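Structure incoming, see below.
Here the complex is missing a single protein chain, while all its other protein chains stay put.
Right, chain A next:
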Amino acid sequence: MIEVKDITKKFGRKEVLKGVSFTANKGEITCLIGINGVGKTTILNAIMALTPIHSGQILINGETIKKESFEKITFIPDAITMLPNMRISDAMEFMDDFYNSWNQKRATELLGFFKLKESDRISDLSKGNTAKVNLLLGLAMDVDYILMDEPFSGIDIFSREQIADVFTSHLIEDRGVIITTHEISDIEHLIDKVVLLDNGQVLKEFNAEAVREDEGKSVVDVMREVFKA
């Protein structure tokens, strides 16, 4: 389990996280939802210790993050971080050299799943295919948790569908996933938990099936109530 406990963060005088708490379980897809600029990416960066927090605590499987934690958890940023003139195969080799948790077998399987050619250069790929390569590089790792920043943002509907298909496939296995998004209608049926964020705070944390079962509401219904209140 990833536990985010009352974390705060300031950029200069601006308080971007004002005591954020939530949990994300292994074997579940947790979705951080909020309009842009509410601190979603900052939260993911904080979990990965890429940015210092001012107070609060983040625990992964009960422990604070340390060097070994990075073999358990991976972060997929919203844009690919590989050099444009690299081929997909070069990027995969780079990951293999860099991380012990790189799983070449799963990477090859993902190439097939996304219908990508490893000889293609990253600079020649469409936006949708670039996003898929970016995801592949993270999903191929043998980690317990995968953090994805806006995996569905700015790409065509067919690429979005293909990416959504990964979540229902064996390629996710029983790993824990945290994704951030501001657009959830595509994936309402795929997610377990929803964390609604606004202005650096958690407004509501709930299980999507439970809210349908207990209140007869869709995730979007709850978002309307919470964000318009």
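What we mean here is this: a contact is a pair of C-beta atoms (placed from the backbone, for glycine too) under 8 Å apart; a residue touches a chain by one contact, two chains touch by 3 or more; residues count from 1.
One rule holds for everything that comes next: contacts and distances are computed from a predicted model.
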Record-based protein name (UniProt) of the chain missing from this complex, from "GntR family transcriptional regulator", "DNA mismatch repair proteins mutS family domain-containing protein", "NAD-dependent epimerase/dehydratase domain-containing protein" or "tRNA-specific 2-thiouridylase MnmA": "GntR family transcriptional regulator"
Residue among A:G62, A:G112 or A:G216 that touches the chain left out of view: A:G216
Touching residue (missing chain; options A:I2, A:V16 or A:I29): A:I29
Residue touching the undisplayed chain, where the options are A:E3, A:D96, A:E188 or A:E225: A:E188
Residue numbers in chain A that touch the chain omitted from display: 27-29, 164-165, 167-170, 172, 188-192, 209, 212-213, 216-221
